[in-house]
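The other protein chains are all here in position, but one chain of the complex has been omitted.
Letters A, B, C, D and E mark the chains as written, and numbering starts fresh at 1 in each.
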Amino acid sequence: MAFEHREEHLDERMLILQANIDDMNPEYCSYITDLLFEQGANDVYWIPIIMKKGRPGVMLNVLTDESQAEKMETVIFRETTTLGLRYVRASVHRLGRTFHAVDTPWGIIHVKAGFHQGELVQFAPEFKECEHAAKTYGIPLKTVYDEVRRRFMERTGEEGKA
Amino acid sequence: MAFEHREEHLDERMLILQANIDDMNPEYCSYITDLLFEQGANDVYWIPIIMKKGRPGVMLNVLTDESQAEKMETVIFRETTTLGLRYVRASVHRLGRTFHAVDTPWGIIHVKAGFHQGELVQFAPEFKECEHAAKTYGIPLKTVYDEVRRRFMERTGEEGKA
Amino acid sequence: MAFEHREEHLDERMLILQANIDDMNPEYCSYITDLLFEQGANDVYWIPIIMKKGRPGVMLNVLTDESQAEKMETVIFRETTTLGLRYVRASVHRLGRTFHAVDTPWGIIHVKAGFHQGELVQFAPEFKECEHAAKTYGIPLKTVYDEVRRRFMERTGEEGKA
Amino acid sequence: MAFEHREEHLDERMLILQANIDDMNPEYCSYITDLLFEQGANDVYWIPIIMKKGRPGVMLNVLTDESQAEKMETVIFRETTTLGLRYVRASVHRLGRTFHAVDTPWGIIHVKAGFHQGELVQFAPEFKECEHAAKTYGIPLKTVYDEVRRRFMERTGEEGKA
Amino acid sequence: MAFEHREEHLDERMLILQANIDDMNPEYCSYITDLLFEQGANDVYWIPIIMKKGRPGVMLNVLTDESQAEKMETVIFRETTTLGLRYVRASVHRLGRTFHAVDTPWGIIHVKAGFHQGELVQFAPEFKECEHAAKTYGIPLKTVYDEVRRRFMERTGEEGKA
Partner (left out) sequence: MAFEHREEHLDERMLILQANIDDMNPEYCSYITDLLFEQGANDVYWIPIIMKKGRPGVMLNVLTDESQAEKMETVIFRETTTLGLRYVRASVHRLGRTFHAVDTPWGIIHVKAGFHQGELVQFAPEFKECEHAAKTYGIPLKTVYDEVRRRFMERTGEEGKA
């Protein structure tokens, strides 16, 4: 995520920027995604759609705070082939988050926990750290995830809920 | 549908709740869908999307009246893995509906008819009743649908329009 | 369909040609589809897929008799951006088909019926003729379909099965 | 596009009309798309979605100015099977556009150029004209596109940017 | 699964039955899926595809042993709208499987474990039992899964590998 906000809160001034693209080389997509995240996009996602004449097009979606919209537009108009951009207003409700260091046979791996109205509702190992451990130690990635989850659960004390 | 409103009308205080999910076991989806409908969601639908790092993710969408949003949030935060939820405002224009009992060789099957500005524009046999008839009598489901449609059309008097 | 074979039969020498395409302008797709059908392809279909680096690519599929494969290859290599083409062997079981002229308030519209082991299992109004009637008479397309189906069912005598 | 506006501008009174459809014959889709464009829709696109009971449904989306919404509704309720329609407000930022006639070995082909804050950011050959040239002269469509692009780039003087 | 084979093995006489469907009401899909599984299909899956005229169609896929193909055909031709069916030969490599009863605060829940060349490579809690526990005890489904996994891992003794 572009920002790490520890308290549960509502971001009311968000925008979803959307462009339906039916004339672009898909090789550009990963590069465009990277640029948008570098510019501070909250999220970037592509949706396969069917456009005019049955073209297998794709809809680019960028979730951003309205104060960042202009930066995103600049990237989108420079790098994609779209001649138009839709703006849809949205509010985003974000859970409170905390980070926890979990000790594993492959080193420390962090877990991000989500809190809804003060209650732990979600926890997820950090992908990059799990991937690094899997590669370094030759352990299946799914096994690293399982172990990190297991150890986090034991730390929190109750079966599956803090 | 969670409610059956006979008159054509506009629901202006609807919300579409959206969450992009790239780290959840898809086995949870049907259960989550059921819970959301039980809680009164107007509609629940999933859209396959491409997320960060090319992950084949899924976007959960819940259409609900804003007065029900909190109930939906509770389910979504408890049961899915998302740490955030988008709210997009929408109005929903609903056609007037009436129900009709159609007599068939396999018992009574109901048809829901939709009215736009007083004119019949759509009619659809009730799925559960058609499925029950197909199973009970060993008739292809598509055949049950065809027969119910044919009989409804005859009742309404004109070829295909009331 | 490229050929109209009245008897139920099995075509054993079919091929499915497949190419995963992640660097082509989707505007070319409809044109390529048309050319392939003109060259005698049995079917041409596109499947949205996720390719290397998360690219939203598309898989071109062409179903053809193996004797026609070379003609399809020529079109595919000339017109798409692919550098490779997969061939997967398939047999195709085709139902027996008959055509029926149905009299409607909007003129004659044909229905294609499918027979499995001598029994009527499927019937479908011809799209182009229904579309023409809908446009010419200002009738909803779905209504034209409903009426053609209704009249065909009445002709066949039993409710929903011949 | 339904309108050709030469200046970069923002259309603030746009609506995205959406309907989730799980009980309609997909043969109707192309016809419905055509009708909506004829009625002046800015864009019409279909998104494959997963609906109740795992049905492979489709979401119809129509982008239109709010003054045209009623015309779109009429088509949607008459021609599709939906009993409801969502309206989502959107603004649409459109780039400035100009048209250029490019001389090619296959005749004149036009290019549409897009301008963002006065700077050329995008150019695209007109599909119909390219397709016509490809068919008439037996040239691969991708080759026509390449040549039109190459000649437009040379005309604009700098490598890739005007 | 239609059969539960404890040893790792190769099923060499499998067929993938495929039909591209562009003219069927998607409401029939769940019913057809149920029937095919009842008839002994190994797997039934639907792939959204783009067909002729840009129709958002769907490809039905049925994985079955060739000895069961005729039963599947009967269902497919009776219940779907397809006039043709493709057969693609496939071998299926199935892992060895064992079942384990895991004791949880919500009763016994079973885990299916997969063995590749004698080594434990995968384990998965049984969905129906987890769903039942979640409903009965009001526990999030993901929490039930987490706890079952945690307890299975502890039983197997090593972190994540047996």
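Annotations
Convention: contacts are C-beta pairs under 8 Å (C-beta built on N, C-alpha and C of every residue); 3 or more make two chains touch, one makes a residue touch a chain.
Just so you know, these numbers come straight off a predicted model, no measurement behind them.
Note that the absent chain touches A, B, C, D, E when the full complex is taken as a whole.
When the full complex is taken into account, the listed residue touching the unshown chain is E:Trp46, out of E:Tyr31, E:Trp46 or E:Phe77. Even with one chain removed from view, subunit B keeps its contact list with that chain: residues 22-27, 29-30, 33, 46, 48, 51, 53-58. Although one chain is not drawn, its touching partners on subunit A can still be listed: residues 24-25, 27-28, 31-32, 48, 78-81, 127, 131, 134, 140-142, 145.
Against the chain not shown here, subunit D presents residues 50, 53-56, 104-105, 121, 139-140, 143-144, 146-147, 149-150, 153-154, 159-161.
By definition in this document, only the chains that are shown with their structure count from here on.
Common neighbours of subunit A and subunit B under the contact rule above are C, D, E.
In summary, the chains found to touch both subunit A and subunit E are B, C, D. Should one ask which of C-D and B-C has more C-beta pairs in contact, the pair is B-C. In this entry, A-D is the pair from B-E, A-D or A-E that repeats the interface of A-B, since more than half of their contact pairs coincide by residue number.
One copy, subunit A, sits rotated relative to the other, subunit D; on C-alpha atoms the angle is 120 degrees to the nearest 5. For the pair subunit A and subunit C, the distance between C-alpha centroids works out to 40 Å. Inter-chain centre distance (subunit C to subunit E, centres taken as mean C-alpha positions): 29 Å. Within subunit E, the positions touching two or more other chains are listed as 23-25, 27, 48, 50-51, 53-57, 78, 81, 140.
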